[in-house]
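The complex appears here minus one protein chain, its other protein chains still in place.
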Amino acid sequence: MSDLTRSDAPRPSVAARLPGLSALGPLLALILLVALGATLNENFLSAGNITNVLARSAFIGMIAVGMTFVITSGGLDLSVGSMAAFIAGVMILGMNALLPSMGVGLPLVLAGMGIALGVGLLAGLGNGLLVTKARIEPFIVTLGTMGIFRSLVTWLADGGTISLDFGVRQFYRPVYYSGLFGIAWPIIVFAIVAVAGQIAMRHTRFGRYCEAIGSNDKVALYSAVNVERIRLMTYVLLGLLVGLATIMYVPRLGSASGSTGMLWELEAIAAVIIGGTALKGGYGRVWGTVIGVLILSLIDNILILADLVSPYLNGTIQGVIIVLAVVLQRGKSSSA
Amino acid sequence: MERRTFLTTAAIGAATAATGVSVPALAQGKKAVIGVSIPSATHGFMGGLNWHAQETIKRLKTTYPNLEFVLATAGAVGKQVNDIEDMVATRNIDALVVLPFESEPLTSPVKAVKDAGKWVTVVDRGLSQPGIEDLYVAGDNTAFGRVSGEYFKANLKPGAKIVVLRGIPTTLDNERVDAFQAAIAGSGIEILDMQHGNWNRDKAFQVMQDYLSKHKKIDAVWAADDDMAIGVMEAISQAGRQKEMWIVGGAGMKEIIKRVMDKDPQIPVDVSYTPAQISTALEVTALRFVSNTPVYGRFIIGSTLITAENAAQFYFPDSPF
């Protein structure tokens, strides 16, 4: 029998080691979009426009990175958009309330950031506990909390808008609008989150466990993986990232209302799926998610820059591109 | 018609009716129930409308103890239909004040209320079949667009270039935009771009960023809504082009009114389209049950140009909007 072993020894081929074409589908779509944008408008590749697109992608982007882990482990979170609005509301109210005692300055802004991360953590923990301990379907849990967060922020705002004190806002504003070496802060933070996310997914136990649980949670359970804790952690991580996104979002317009973060959850989920993560879980690709987010932002940007179609049809173009991006991967992977 | 004046009149009339005990249309002891069905506060204008509705109901309840109100807010058409049916079935309302989410689907449910012999007041968006409502109170979308357009025409030279942000694609938005375009017709003003900002600050911010990337020279922006105007302002200040263009929003958000009052060169004027129209509708409907004042008909609350001179009377610091 041992001689058979030798002859059957694994012989990895070079082709097998390269990432398949299907994996590069979203990247290809992104490159095509950039090329399209560049031919349609000469300002497309200007530093200003690129900064705009990247910076506005940052919020959804950070959230989508967190969403990648939730979806990879077989979960879903529909509440992130409302959660962002709620966190923004609480953060602004908190900062306004602390203003008389703390005055405008770094401590106040840090306190605001602390509030945002704290509320995000608690919100994520709430979702996670309902999913893992109460064993309710994530879809239902987060559909519920989506409504709860949304109505809470509307209530906090009295149906209107919660605005950050003008003086504080002036001080806090640079967190969105300025940056380091000409790169805006939201872009820097998003890049850090994305790189850390990619490493966590590929090179840590947490990422590996997320994939295992999403692939088959029974196998994970039988393999001594603390399934509940990992699931809980994905929701907490997502909550924290929503908090982080909110920290970058609030200085942009300095306000929160019932319409803040509307449909962010769907954009984040769409970005994750476009990026090649399986909606049913089991396989996650953080860099793909980043590309997905960029694709979504770019479509919007190009449609406005280019005057290609009636604005009524923007949604159609977006929908077609989203479906195409996914079909592109699917088609290639099944033939491979 | 000027809203504030009308309100004052109505309030005085109502007060007289209450204190003078002048043969109320209602039998003593019996309470009249008024159902109020409005869309929920999903954006600034509706938030303001919700606030005004609640404030007015509070005030009317204190003034007239024999009036009872049932307020329901709906996030979708279907929910609103259900609300109305529930009000009739379980709360036995005597009158319905409704701001239809959409005209078509609400027409027959509201007609059913009317056919059951209830009083019907329709606010802001008309039903698709005329003659159902007893009372119609609405803003004037055509005037809203026209007043804005006239300001652009008067203050820009021929050849000036402007960009427009539209709202959510609806009839209401179309009416405004058509009226705006008609008003600037022949002025030589060129509309460079017209995209949907969905009456949303964030979306307006992004659309404006893209306009600024795309167009080297913009003389003015018709943001058509104060929420969108705020997003637009941020995008402009990010690009450092505040001096280049001015902005006209609309609806009368307090922050914007404040800027007009303070003579902010970026926001020279605003155009009223007040969420307080719901107050008018409620007050007039209440009159029907506490007095004999004849209150049938249509009340169209026109859109007025708000300037630094008259801004004070449109400024409600307590309103969330």
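Order as written gives the chain letters A and B; numbering starts at 1 within each chain.
By our rule, contacts are C-beta pairs under 8 Å (C-beta built on N, C-alpha and C of every residue); 3 or more make two chains touch, one makes a residue touch a chain.
Methods note: contacts and distances are computed from a predicted model.
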item: Omitted chain, identified by the protein name its UniProt record gives, among "HTTM domain-containing protein", "Predicted RNA polymerase sigma factor, contains C-terminal TPR domain", "DMT family transporter" or "Ribose transport system ATP-binding protein"; value: "Ribose transport system ATP-binding protein"
item: Partners of the unshown chain among those that are drawn; value: A
item: Touch criterion as defined above, residue of A:Ala97, A:Val219, A:Leu279 or A:Val320 at the omitted chain; value: A:Val219
item: Where the missing chain touches chain A, by residue; value: 1-2, 4-5, 8-13, 16-17, 199, 203-205, 208-209, 211-212, 215-216, 218-226, 282-283
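The definition used in the following text is that only the chains that are shown with their structure count from here on.
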item: Centroid distance [mean C-alpha coordinates] between chain B and chain A, Å; value: 35
item: Residue ranges of chain B touching chain A (in the complex, touch as defined); value: 40-44, 46-48, 50-51, 166, 169, 193-196, 200-202, 205-207, 209-214, 227, 230-231, 234, 238-239, 255, 319-321
item: Chain B contact footprint on chain A (complex, rising order); value: 41, 43-44, 46, 48-49, 52, 56, 154, 157-161, 163, 177, 252-253, 255, 257-260, 262, 300-301, 304-305, 307, 311-312, 314
